[in-house]
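Working notes, structure below.
With one protein chain withheld, the remaining protein chains of the complex are depicted in position.
Chain IDs A, B and C follow the sequence of writing; residue 1 opens each chain.
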Amino acid sequence: MEIVNHPVLGELSQAKTVTLYFAGQPLTAREGQTVAAALMMNGIYKFGKSRKLLQARGLYCANGRCQSCLMTIDGVEHIRACSALVRDGMTVEENTGDPDIRRKPHGN
Amino acid sequence: METEVLILGGGPSGLAAAYEVASRGHGVMIVDEAWALGGQLRQQTQIIDPIPAPFTGLRGFQLAETLVERLKEFPVEYLLKHEFIGLFADGSAGVSGGEKILRISAKCFVVATGAAESARHFPGWTLPGVMTIGAAQILINRERIYPGKTGLVVGSSDMALEITRQMHDVGINVIGVVEPTSQILAKDGKIVSSLQETGIPVLLQTEVVAVSGSGKVETVLLSSGNKPGVETDCQVDFVCIDGGRHPILEPFSIMNCPLRYEKELGGWLPSYNGKLQSTNSGIFVAGQAAGVTCQAGVVLTGAIAGINAVDYLENGTAEARESCKQVYWDELKRIESTQTPEVWQARMSHMG
Amino acid sequence: MDKSTIVCRCEEITVEDIASAVSQGAETFDDVKRLTRCGMGLCQAKTCRIVISELIAEMKAKSAADISVPRLRMPLRPVPIGVLAANTASGSFVRSTLAEAEPDEGQEK
Partner (left out) sequence: MSREYETVIIGGGVIGSGIAYHLSESKSDGILVIDKNFPLSGSSGSTQAWVWVHTKTPSWYGEFSMYSSELYGYLHRKIGDIEFIRTGGICPFFSENEREHAKSLAESQAQVGIEIQVLDRDEVLAREPALSDKVLGATYSRIDGNVNPMRLVEQYMKAAKINGVTYEYYNKVTDIEKKQGSFLVTTEKGLFTCKNLVLSAGVWTHEVGKMLGLDIPVHPVRGQVMITEPLAPFMKYTLDGLRQASNGEVLIGYSREEAGFDRSTSLDFIGSTANFALALVPDLAKAKIVRSFSGLRVMPKDEFPILGPIPGIENLYIAAMHSGITLSPLAGTLISELITEGETSIPIERYSITRFA
């Protein structure tokens, strides 16, 4: 949920909205927001699974250091949702495991 | 790429250092991994107090804007969204904006990379919905979203109580601040009384036994030292961890700057002398990287490091610069030794 | 404290794992890291350094000042190899072991 009226920062300005697709579902986000914030604003807190125990993970430090908020963004695995800004049409998927770097045989 | 002074970190100390260098006619480049300047001030909505005269009465984000604004008349170069990733063998810095490695050679560095939040561990602290107190502040003031509706704060530093008050002010139900020790850690009486006005209780000698929930925080189990054996269940949808802050060390490690431990400055930090110069002579230290302190300390150490960098470039000092430094040092002493005397003492002993 | 509590989030290393390394004689963060992999994951100890150093200090009945900082290495953030390789004109100073091999010429066995 958005904080529309902020006691210090005032009313939220009418920023442009963008649509991003989380697991195929369209979500509305505000331009200038990070992917992590956009998801949380839409009630999504779980961003992926831990690699060993497969436990739910989400935003922790919001500062690019902890690597807890990794997600697959526009098909690229292990992007920090706290540091990536939303773009219209962006696709976002949960992080489900180690990146698979194979393209086609022999890398060409 | 080339510059005279390369400043790592575009927060308040880096910006203050840049001003001192640029206003004296030397080249400066600022590298920051964020997409905006201002560092952690960007999400701070409280009035920064104490702070040196030109900045009196400004809120954190306004202070950031002011520090950025006054650099506009100088040809400062900025590399935003660029991460400092290491050093080449010849001492030039490698930074990356995600496409390639840029090589920047500089005559000297000001490392103003700030502090990071320390963690606290309890069962369930990895669950979505458990975040650092600083993350919660970013969400409410920068991202303008609620981290949750009902939350709990673990830890009672000045920063934690300040942000708890801000969460309350935007309409979040903070059910309490939990502090495992027997006293509130915050040192600023104004911050403590500001929290007390809200009626949010600070639960001393209380620990988090566990946080649980299905895929997200739902319940916190607390135990109080006052009532051994009794555990209290609280329904919350987020938990903030305040473990204090510590200087970020990675840049110093790879720059071969020896480290020393000073508890009151946030633990391990680079050794530096009275010029805020690390043992590696071309590297100056500023802001929280030079010891966790108040915002005034951050800005002032940045300014002092900046002037010292100029001395370094010019192979000696000048009277005007000396007296300017003296003013900053006096100010730093006045503020730190009244606000946080232990920080000032630790800084003096650290500089040797 | 629950012994199964995670302390290193990236590698999911628990209090118990740290205790086991300490009981084997490990004294520093780096010692414990090599035995448990704590701090070796994606964040490179940025999140767990303080927590684990304090745990080791407590287990060894030492002060936090006695637990030295683990070796922090480049790159300071995860960087794709494609990015690291771009812009590097120099070739590689990795020599193949095949090139180094010197087969016998019948004079010796």
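Structure notes:
We take it that contacts are C-beta pairs under 8 Å (C-beta built on N, C-alpha and C of every residue); 3 or more make two chains touch, one makes a residue touch a chain.
Source: prediction; values computed, not measured.
In the whole complex the chain that is left out makes contact with A, B, C.
Residues of chain C that touch the chain left out of view are 24-28, 30-31, 34-35, 37, 40-42, 44, 71, 73-75, 78-82, 84-85, 87-88, 90-105, 108-109. The omitted chain makes contact with chain B at the following residues, 85-89, 94, 101, 254, 256. Counting over the whole complex, chain A has residues 51, 76, 78, 97-103, 105-108 touching the chain that is not drawn.
Here is the rule we go by: only the chains that are shown with their structure count from here on.
Among the remaining chains, C is positioned farthest from chain A, on the basis of C-alpha centroids.
If you average the Cα atoms of chain B and of chain C, the two centres end up 27 Å apart.
Centre-to-centre separation of chain A and chain B, using mean CA positions: 25 Å. In chain B, the positions touching at least two other chains are 33, 116, 126.
For chain C, the set of residues touching two or more other chains reads 9, 46-47, 77.
Looking at the complex, you find that chain B touches chain A at residues 33, 35, 45, 59, 116-117, 126-132, 134-135, 138-141, 143-147, 169-171, 215-216.
Across the complex, chain C meets chain A through its residues 9-12, 41-43, 46-47, 77-78. On the side of chain C, the complex with chain B involves touching residues 1-2, 4-7, 9, 15, 44, 46-48, 50-51, 64-65, 69, 71-77, 79, 83-84, 86-88.
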